[in-house]
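Other chains of the complex are left out, but the ones given are in their true place.
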């Protein structure tokens, strides 16, 4: 990894980020998020019921699912259904997305509804789980605004916003927002989920080859904080553009 | 169904058709097809091997898979993997897509390669299996042109083109290209797959409520022939636009 980073960015730079809000018109809320060559279709669907074990409490639930379209990777990836079960990585990722988004939902304000956030990867070039959280939040907020616009809710059932970004150590250098070639050679890979106010929602740092020092962990957290501020601004613009009239 | 048809079209009219070739950049060939509000992501991925039972014959294979994104329908559809198996309708559709596309592939010219055509429905408003065949062919041809451009093949391993359209009887009237509300109330539903030269590849006509007369079957086949000529022109334009430089 002695070469340049993609898009000519520095160690502290994000890849170009863009959103296409309302990408799936049959969903209550949706957005196509692109971060460099990574693109994820995010939708939020609302059902007027909750899982049986929650019935009668007056509160709602959110569940997230993650999938990769077969052609999203360089070598075609067989569908999970072919093996009859989601693979381990998929399970791990969708649990992370669900926890992260649930962290900013006010389930009492949502009422007895279930929000399904589906994140389907169209192109995978590193950072798909973080893109899913960042794009999934936009879909979620647009769905909530739709419920308010339709008179089903009086106010947004959200306590804040949430976004995620990766950071890692490659050849000893802390880098923000790894693309796939960087991720493949990283010594350490971290995913950081933060609220718009800068609180940590989830930190996952994994040393792939050599253990991580506390100093390097601090570097990664600082990089992530910068990146998430930038992502937050892009989320706000996307929600404004996609908001129901 | 006494009202007007969507897009103000006549009984013999298609909904607006458009293609976005190269929609998935990680695929060998791809296209997003839109027919009215129905939108399907079609990709063609090429693997340099064939199923074990075909090895050593020097010929290739094509297999098709079909899926619906959970938010593609008005009410969220659970992923097949949740139940551990593809549902019956999915199985039926992906077998139809595979048969239809295989009908125009010259497998000797393809050599020992497998082409996977994946059709993932982004929005479903009727006619998704026909859109998958029509868009899948564009993805397939673009993938084949890529193999030729890359010097892996000397000539296109295709014997022609293929497209599909639905037709049906609604309130006693034969209509071309049913949207979802029309499909839900149709007495007869037919899917017709034809080559660009006008040969029939597959005809599936199902009388949902009342049996179908031979005369009405002839009407449906005539409507389909008109629609497919129009789809064929749109396919050619899409391939021309998406062809590798």
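Going in written order, the chains are labelled A and B, and every chain counts its residues from 1.
In the analysis below, contacts are C-beta pairs under 8 Å (C-beta built on N, C-alpha and C of every residue); 3 or more make two chains touch, one makes a residue touch a chain.
Since the model is a prediction, treat every value here as computed from it, not as a measurement.
Participant: For this file, in which 2 copies are placed, how many copies does the full complex count?
Facilitator: Taking the entire complex into account, the copy number is 6.
Here is the rule we use: only the chains that are shown with their structure count from here on.
Participant: Using the average of all C-alpha atoms in each chain as its centre, how far is it in Å between chain A and chain B?
Facilitator: That gives a centre separation of 32 Å.
Participant: Taking the touch rule as given, give the residues of chain B at its contact with chain A in the complex, in rising order.
Facilitator: 24-27, 30, 37, 41, 43, 45, 47, 65, 67, 69-76, 79-81, 84-86, 116, 118, 120, 122-125
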